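Shown here: the complex without one of its protein chains, the others still in place.
Now for chain A:
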Amino acid sequence: MTTTTARGAVPARKASGTGPGSAAPRARRRPRSDLRVALFFIAPAMLGFVVFYLVPSIRGLYLSFTEYNILGTPKWIGGANYAAIAKDPLFWNALGVTTEYVLINIVLQTALALGLALLMHRVAKSTFIRGSLLLPYLMANVIAALLWFWLLDYQIGIVNNLIDAMGLPRIAFFGNEEWAIPTQALINTWRHMGYTALLIFAGLQAIPQHLYEVANLDGASPFQTFRKITMPLLRPVIVLVLVVTVIGSFQVFDTVAVTTQGGPINASRVLQYYIYQRAFTESDFGYGSALAVILFVILALVAFIQMKFLRGNESDLD
């Protein structure tokens, strides 16, 4: 709101403020004369953009069509990398494992965060509570990984001790193929839950209070209020949260690199870890680049589908 009024007010003031003679031609001339100044102000950022974003993007795409082991020069091999990837069981495994990870992580995290945000909106808005919930997110992934590596240890980790005390069999959270991915998903859910809840909470705060008052006067039940007011108005926020968290989730790397390193066998060899291994451990930069292109395309597609089907850029307020 403030943005539009502030911007809208400018031409109006200019039109009316032609009083002090010289201001009028100056104001009219300004649109052109700013270009050189703008070039100066934008130069450092432009340098960074071109050298570290634009050129590498093009170079990455080019490398994906080459065979390149860092030494020597890249050799053009057309789509051979992509053809090899299509038949690479490790790639399909990585894609499947990553998808499983994203599904568990996002479903759990979003559900918990939504619930938490609604609870906070009702009973607890204190900075202390919000800060405590945010703490895990402020810690490095590496720290979250090590912390849970200890808490979930098979022999003497506190979680397995509790499981044991309840008379259930201990779980090899990191060593068991079935558990490797859910464990990674749980660690990252723990780290992101509070942050996501705060984002949704901010969205809830933006819903006009008087809508709830009116609904209350009309005798609407809490469930009705939730379905007819909260959900529709919150939907764009949740879609944005989903787009951002899903993209982030697909790029899981740090926690895997520190704990299981893709194992046991291939159970947690997620896409980004596989790319890292191909490019840096095996010095196969062409293949690694092709995998990175595929990851990029997957992310773009997922974001597009989410925006399209969840109508993220439309509001229900009409």
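The rule we apply is simple: a residue touches a chain if its C-beta (ideal position, glycine included) is under 8 Å from a C-beta of that chain, and two chains touch if they have at least 3 such contacts; residues count from 1.
Basically, contacts and distances are computed from a predicted model.
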Mind telling me which option in "Carbohydrate ABC transporter membrane protein 2 (CUT1 family)", "NADH-quinone oxidoreductase subunit J", "Probable sugar-binding periplasmic protein" or "Cytochrome c oxidase subunit 1" is what UniProt lists for the chain we can't see? "Carbohydrate ABC transporter membrane protein 2 (CUT1 family)"
Residue, one of A:82, A:226 or A:253, that touches the chain absent here: A:253
Tell me which of A:35, A:166 or A:217 is the one touching the absent chain. A:35
In the complete complex, which positions of chain A touch the hidden chain? 2-3, 6-7, 10, 20, 23, 30-31, 34-35, 37-38, 41-42, 44-49, 51-53, 55-57, 59-60, 63, 70, 112, 115-116, 119-120, 122-124, 127, 129-136, 138-143, 146-151, 153, 155-156, 158, 161-162, 165, 190, 193-195, 197-199, 202-203, 237, 240-241, 244, 247, 250-251, 253-254, 257-258, 272, 275-276, 279-280, 285, 288-289, 292-293, 295-296, 299-300, 303
